[in-house]
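Omission of a single protein chain aside, the complex is shown with its protein chains in their original locations.
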Amino acid sequence: MSPTIPILILAIPLFMFLLLGLLGMKMSHKLAGWLGCLGMGTTLVLAYCTAYTYYFGGDFVGANGERLMSVVFNETWLAFTDKLVISMGFMLDSISALMLVVITTISFLVHLYSLGYMEGEKGFQRYYAFLSLFSFSMLLLVVATNIFQMYIGWELVGASSYLLIGFYYTKHSAVSASKKAFIVTRFADLGFLLGILVLSFTTQTFDFAELCGNPTAQVTAFAGKTFMGCSLLTWALILIFTGGMGKSAMMPLHIWLPDAMEGPTPVSALIHAATMVVAGVYLVARMFPLYLWSFDATTFIVVVGAITAFYAAMVACAQIDIKRVLAFSTISQIAFMMVALGVASEGEGQVCHHGLGYMASMFHMFTHAMFKALLFLGAGALIHAVHSNDYTAMHGLRKFMPVTHITFLIGCLAIAGIPPFSGFFSKDEIMAACYAWHPVIGVWMSVVAGLTAFYMFRLYYLIFWWKEHKIEHGHKPHEAPLPMLIPLVFLAAVSCVAGFIPFGHFVSWNHLPYDIHLDWTIAGISVTIAVVAIVIATVMYRKENPLPAKMKALLPALWDWCYHRFYWDELYMFITHKIIFNGICRPIAWFDRHIIDGTMDAMATITNKASVAIRGLQSGQVQMYVWVYLIGALLLCGLGVMAVIL
Amino acid sequence: MEITLIFWLVPSLIMFCCGVYGFITRRNMIAMLISLELMLNSVDINFALFNRYLFPGQMEGMFFSLFAIALAAAETALAIAIILNIFRKVKNVDVQGLDTMKF
Partner (left out) sequence: MLFSNPLIYFVVIPLLMLAGLSLCKNIKQIRAVAVIGSIGLLALSTVLLVKYLAMPPINGDHQMAWEGSWQWFPQLNICLSVGVDGISLAMLLLSSIIVFAGSFASWTINQPKEFFLWLILLSTGVFGFFISTDLFTMFMFYEVALIPMYLLIGVWGSGRKEYSAMKLTLMLMGGSAFLMLGLIGIYYNSSVDGQHTWNLLEIARNHAITPEWQRLLFPLTFVGFGVLGAMFPFHTWSPDGHASAPTAVSMLHAGVLMKLGGYGCFRVAIYLMPEAAHELGWIFLVLTGISVVYGAFSACVQTDLKYINAYSSVSHCGLVLFAILMYNQTAMTGAIMQMLSHGLMTALFFALIGMIYGRTHTRDIREMGGMMQIMPYLSVCYVIAGMASLGLPGLSGFVAEMTIFVGSFAHTDTFHRVFVIIACCSIVITAVYILRVVGKLLFGPVHNEHHRQLTDATWWERLSTATLIICVAAIGCFPNFFANLIKPTFVEEIFKVFQYNS
């Protein structure tokens, strides 16, 4: 494959960023918006071409029918030593091609959607510039040929996410949310960096082709190296996974994602639902051949994922802000993907249940990107109509916004796992993988799936049903403009049919094509649970009734904890402000000003004091000098006389 | 009784010691200046004496005395000028009180 198209895929968004960033202020809103869309549209076409060539072109199929990993180009960017080299390259394999499709699709739709949503906003051009920057960084991340390139993309998406969350920079909440997002993910990136250092130092390479192409060689490099009772490989992989935990908002580093909803809604759809937050999943999937060798690390992933999934689902049941609900739902769904990846491994390089979990995770990543983007964009349309994030301001909107209503319903059905919508298929594969790994995890995840269906339908009913919409000040909610509806309809259509893609033919852990078989028992259980949950939600929330209030009164403590997100934010507030800020920074600053600086000042003061003490001798009183002179002269005379005499 | 060198030197020494005593003890600058003049004059006397008694026929000592007298006059004029100026500024000619410029 010639490198022209891949280079263009990366270069066009970067160029658009520079163009809009530097000259955007001189452009009209319309021009900037359409330029952004044009750039992203071109990238979309090129990415589709690339993915098509990869999957169907036939050039990338090996002797056994496996899909090959292909490095299209790889240029040295910074050479640390002869072996440790950061290159900037473009790697095409089954998952990066998949991500190319996902990212460019969602990004293009969001570009289009924003034409309507962001119309007339101050800083419209800046918004498009940041979107382009984000798309560039995300694409750089997924096509990385080496782990350091991925880290670079990783940092860049973090920064663009920071800029976009803080887009409404005059709002305090947006500023602190963006700050929080950046710092929390930065903290996770520290783990990632240390993981990279451990890994690269032991294996002497950053290159994915070497790391993952021949994992046994790398594992031998780690042989016998342990640290605090765990093998060094496990440490490296867990540290790298920490980076993924930060970006993918796993517990306990999830706290930034709900706050990140302060950004414009299309941004939430793009970054905080479909693309950036799955970077952690992508990272683990990318390094999967290595994770296969550390059962401890994958078990850690499963445990973190399972806890996060349940926690987020619980919290989502009690939120008022519709974007927060969706944010927690995202956390929960990403945790599904993480669990799926974890349960695909059995350690010692062996996969569990034919590596089904790997495929399922990628499948879910794909379908989730579509339906979660749909839900977020739908939420954007709602917010655009009522100018509030709370469902209390919505209620009964179905009559006013029919298209949004239908598409949102499709999204809810998809995420709840109702056939034949896409979520059903991908989630079913995850369940099958979980049950195969350990029944406890299977049951646990089934419960979470039930909760998912419940809170999504709770949200759906509270927005569109519950009671008649109260029209305030004569502002009738209106359906969104066309640029916003096209993405909604398109994504809804994708969510309806994506489940029927024979995904195993495109992505599998060993790159061999593979037929998906639905496990009807598990599917049956999942659907039953989902339907029951939906029925409960219907009973509770379809019409205004006192049942939810009664439930709340029944379990006030649980409600409180869920509503306050189990007080994680308060805990972090305490740690950062009370312990780190007041407990470390202030004492250090005090120490610096008073002890270190004090010592230096004291040295100066002592010098000063000493000179003051002896300056009395230099009185300037000529009479005293004469006295001293006289006495001295007499003494000398005396000495002289004595010398002569003796 | 022949008047020898010592007869002249003793008054000169007394004069010098008076000068030293005055210089050390007096706080008034004018008085100190006068004491200084006393010391100078005693030295002048010594010059003249030693020339007269030890090197008769030569004139160096005399010249020195004359020079010193002239210089003393100039110096006195200068000192008086300074003292007057100081007095105009601070209304005080006490050396211990003049520490404005110190440190």
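Each chain gets a letter, A and B, in the order it is written, and its residues are counted from 1.
By definition in this document, a contact is a pair of C-beta atoms (placed from the backbone, for glycine too) under 8 Å apart; a residue touches a chain by one contact, two chains touch by 3 or more.
Only a predicted model underlies this, so the values are computations on that prediction, with no experimental measurement involved.
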item	value
Visible contact partners (per top-of-document touch definition) of the missing chain	A
Of A:F15, A:Y48, A:F73 or A:F187, the residue in touch with the unshown chain	A:F187
Contacting the left-out chain in the complete assembly, out of A:L23, A:L38, A:L555 or A:I596	A:I596
Options A:C585, A:A610 or A:L635, residue touching the unrepresented chain	A:C585
Touch list for chain A against the chain that is not drawn	76-81, 84, 86, 148, 151-153, 155-156, 159, 162, 166, 169-172, 175-176, 178-179, 182-183, 186-187, 189-190, 193-194, 197-198, 200-201, 581, 584-586, 588-589, 592, 596-597, 599-600, 604
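FYI, only the chains that are shown with their structure count from here on.
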item	value
Whole-Å gap between the CA centroids of chain A and chain B	96
Complex interface listing, chain A residues touching chain B	615, 620-623, 626-627, 630
Contact footprint of chain A on chain B as seen in their complex	20, 23-25, 32, 95-96, 99, 102-103
